[in-house]
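Only one protein chain is missing from this complex, and each of the others stays in its spot.
And then chain A:
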Amino acid sequence: MEEALVRATIPKDLVKVLGVESQTRSKADAFTQAFLKNSIQQHSRHDLKNMLTHKAVILSYTRPKKEKKRSSKKAKGLNARQKRAMKIFDIKPEHQKYKLFLPLHDLWRQYIIDLCSGLKPSCNPQFVQQKLLKADFHGAIITVVRSKCPSYVGTTGILVQEFKHIFKIITKEDKLKVIPKRNSVFSVEINGFVSHIYGSKFEQRASERSAKKFKVRGTIDL
């Protein structure tokens, strides 16, 4: 009885009041799994197994440390080591399908069209390129056109993360690939416009690009 109540869809008259829509079964399942995983307490003891496999543990007596109580509620930033432990793009998303990233690409399409205030064939290519310099490329489909390393050429996929020297893309075969920016040319296609990105000039962080100015320096011959 109660089981059925939990799984019941929200009636239509309540949808308007609550502003909450019912999800499809698969999405609801994914949500429930994530919720359960997060709400069940996980002990730090479980890391012991992991620790023992990697390191030799030295058994010796240590004095119990006095823990200082910090009463301040201010958020302290993480240091680099903590970031390295947390921010790593773990393997689990690699298993997820390329299809899951298609909504991200659709969102990116809309964003670019919004940015260029309607991409019409009459648009000045120079104007579009200017906009794209400062734009965000997360979620774009990029292809490697030319590169010094021949094995990179022809790789296509949705850009997932952009770092200082590399692009991380996810290909149609559900594989995560890491491509360095240096000495390679990428092409981005937005309905009708195809613009090339010279990776050697783009060697900076995604956030820095919107703030810094680009300087004309030298040519790229590939």
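One rule holds for everything that comes next: a contact is a pair of C-beta atoms (placed from the backbone, for glycine too) under 8 Å apart; a residue touches a chain by one contact, two chains touch by 3 or more; residues count from 1.
In this section, contacts and distances are computed from a predicted model.
Student: Have a look at "Light-independent protochlorophyllide reductase subunit B", "CD180 antigen", "Electron transfer flavoprotein subunit alpha" or "Ribonuclease P protein subunit p21" and point out the UniProt protein name belonging to the hidden chain.
Tutor: "Ribonuclease P protein subunit p21"
Student: Since one chain has been left out of the picture, which residues of chain A touch it in the full complex?
Tutor: Residues of chain A in contact with the hidden chain: 18-21, 23, 27, 30-31, 33-35, 37-39, 73, 75-78, 86-90, 92-93, 96, 100-101, 103-104, 106-108, 111, 114-115, 131, 134-136, 138-139, 160-161, 205-208, 210-211.
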